[in-house]
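Omission of a single protein chain aside, the complex is shown with its protein chains in their original locations.
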Amino acid sequence: MSGKLTRQFLIYGAVCLCILLVPVVVDDAFLLNKYARYLVFGMLAIALSLSWGYAGILNLGQATTFGIGSYCMAMFLKLKTVPVHTGSEGLPDFMVWNNVTELPWIWVPFQSTTFSLLAGILLPALFAALLGWFIFGGRIAGVYAAIITLAVMVVANLIIIDQQSYTGGFNGITDLAEFSFLGIDFDAYSASTYYLVAASLTVTLFLALAVSRSKTGLILQAVRDQEERVRFFGYDVALYKTFVFALSAGIAGLAGMLYTIVMEFASPTFLGVPLSLSIVIWVAVGGRQSLIGAMLGAILVTGVQGALSESEAFLETWTLIMGGLFVLIVLLMPKGLAGAIEALVRRLPQAGNGRSARHTEPDHRPETHPNLGGTQ
Amino acid sequence: MTGNREQLLALRQATVSFQGFVAVDRLDFSVAAGELRCLIGPNGAGKSTTLDLICGKSRITSGEIIFRGEPIHTYREFRMARTGIGRKFQVPSVFRELTVMENLEIGCSREPGVWHNLFRFSGGADTERLERLALLVGLQDELSTQAAHLSHGQTQWLEIALILAQDPALILMDEPTAGMTAHETNMTAELFNRLRGQHTLIVVEHDMGFVRDIAETISVMHQGRLLAQGTADEISEDPGVREAYLGSGGIGHA
Partner (left out) sequence: MDFVVSQILTGLSLSSILLLVALGLAIIYGVTGVINLAHGEFVMLGAYGAWLLQTQFGWNVLASLFVIFLAIALLGWLLEATVIRHLYDRPLDTILATWGLGVMIQQIVRLTAGGELRYVQMPPGLSGSVDILGATDSAYRLFVLGVALGLFALTWSIYRYTTFGLKLRAITQNRAIASSFGINSGQAYRATFAYGAGIAGLAGALISPLKSVSPEMGTTYVVDAFMVVVLGGVQSLMGTLASSAVLGEASGLLAYFSNDTIAKALVLVAIVIIIRFRPQGLFAPRVRA
């Protein structure tokens, strides 16, 4: 058992080390920027793997909290631009165009660095905690919970587009200042930004690993398996689910902040259905029940997509291929590439340990009847 | 029987109806601390539903349920469990995707908080106790087997072990020997006799041989009501009980 743990730590450590060492080999600024983007997506995948893979909560609106984090960072960096304004009030340019005369109250606290950085993680977490309490407190689970997360995201997206004078509307928030922290400037096209993202990813990955290995992580897996049963041992299932939902949102928020730094803008598309769908696909491909699998799934898929995006026609075909691949994986490999690799490794003749033969995949346990999710 | 021992659980006029169908009807039922009570009755008598009421899976429509002096029927399920009630379900339900050891760790729920459990990792202080429990139910060699791969009898035992890991004052067992071989049933009877005194047990069973092996007092339910209560001999002499079982082939084969 502990041998397995050691092996897991080694694999995770090695992968992170490789990621951290990339700038040693690559010094093309554009490539580094691109890779940093993929890493951000990897972080998003970790977030979804925690809630979906471990706790069985399929969040079809993971991009909501990603978007909140990204807007927090964008608001902060917008207020840092010199000159921030076209008028006399120190207002962002798009507000002036929309005849706003005074900095709106939601913007005011983002003049503080500490507040902004905390808000980028804590606001999404708080948002998810409230939403989670609303959903799970009412015993809504499964498909219905997934649909709620999707609907909430679309609402958030519509509101951002509609409230143009506060959010920049359709165009999002652009022309940002460069992020600098503790005396380091994080130019989007620099190794320092890459390191920032890679280090955040490493920390996130190990944090998520610790959570998944803790008893809380175990209880979440039990909830995924048989929610009712867990309740009768005295665990507050709704609280556990809300916790992991909020944790996942906090990670997504951090990813959103980093994404704004890397992309140098925030846009309502960050809270879009296509991105949320993509996250689900990455995680499904990589393996929803493996944190590192999900992360590498995201990096792999977006990497290939990035390489193909040179030609427009090819990108269209790629979307088709991704759709097909996704259906096949859902159908044939519910545990994704990580699950397939794990099964392969297990099948290798292993030091005469006869018992391992029994550890084949269990048949997929039927969940409750389709009208699931409703209150019991 | 319950006179000189402290009363642990009491149902008073407990009633539940499902869209007009009264499954448990003004039931008065009490159990003393440390007792091993058997609950029998023909199919559909309301035995499982009664256990559901005690653990919170179903809610009474009127009446009350008092456990250790508290009116627990107002609590949410997890709070009821935390007051010291454990339940084994009629359809064995364990966590099939987790290993036997992991299952046992879930059962061990004295500290149910999210925050607390965030800093607990497997191989902690409970391991030894859990291994002993696994030994008690004969699963000591299956600790890292996925629960999905256990046989039916082993699954039943795993669930019993889960309840013992939870260590509740009151244990509700719904047909624990269903699907067990005669040998396994005997072992279960032995186990229950050992639990006597440490825990209070309510055991729902159809197997009269098993009931005779373990019971002190037997309560008989019929059509949602308590029909009779007494020792095994008293029960089998009772004309009302005989009538209730008529047509289902007599009490032994119900």
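Order of writing sets the chain letters: A and B. Residues in each chain are counted from 1.
Simple rule for what comes next: a contact is a pair of C-beta atoms (placed from the backbone, for glycine too) under 8 Å apart; a residue touches a chain by one contact, two chains touch by 3 or more.
Please read these numbers as outputs of a predicted model, since none were measured by experiment.
Undergrad: Based on the whole assembly, the unshown chain contacts which displayed chains?
TA: A
Undergrad: Write down which of A:Leu31, A:Val143 or A:Leu300 is the residue touching the left-out chain.
TA: Touches the omitted chain: A:Val143.
Undergrad: Have a look at A:Leu58, A:Ala125 or A:Ala188 and name the one touching the chain we're not showing.
TA: With A:Leu58, A:Ala125 or A:Ala188 as choices, the missing chain is touched by A:Leu58.
Undergrad: Since one chain has been left out of the picture, which residues of subunit A touch it in the full complex?
TA: 56, 58, 134-135, 138, 140, 142-144, 146-148, 151-152, 154-155, 158-159, 161-162, 273, 277, 280-281, 284, 316-317, 319-320, 322-324, 326-327, 330-331, 334, 364, 366-367, 369-376
FYI, only the chains that are shown with their structure count from here on.
Undergrad: Taking the mean of the C-alpha atoms as each chain's centre, how many Å separate subunit A from subunit B?
TA: Once rounded, the distance between the two centres reads 43 Å.
Undergrad: Once bound in the complex, which stretches of subunit A touch subunit B?
TA: Contacts found on subunit A: 1-2, 211, 213-216, 218-219, 221-222, 224-226, 228-237, 239-240, 243, 355, 358-359, 362-363, 365.
Undergrad: So in the complex, the part of subunit B that touches subunit A is made up of which residues?
TA: 55-57, 77-79, 81-82, 86-87, 89, 93-98, 102, 105-107, 109, 112, 114, 117-124, 144-146, 148-149, 162, 166
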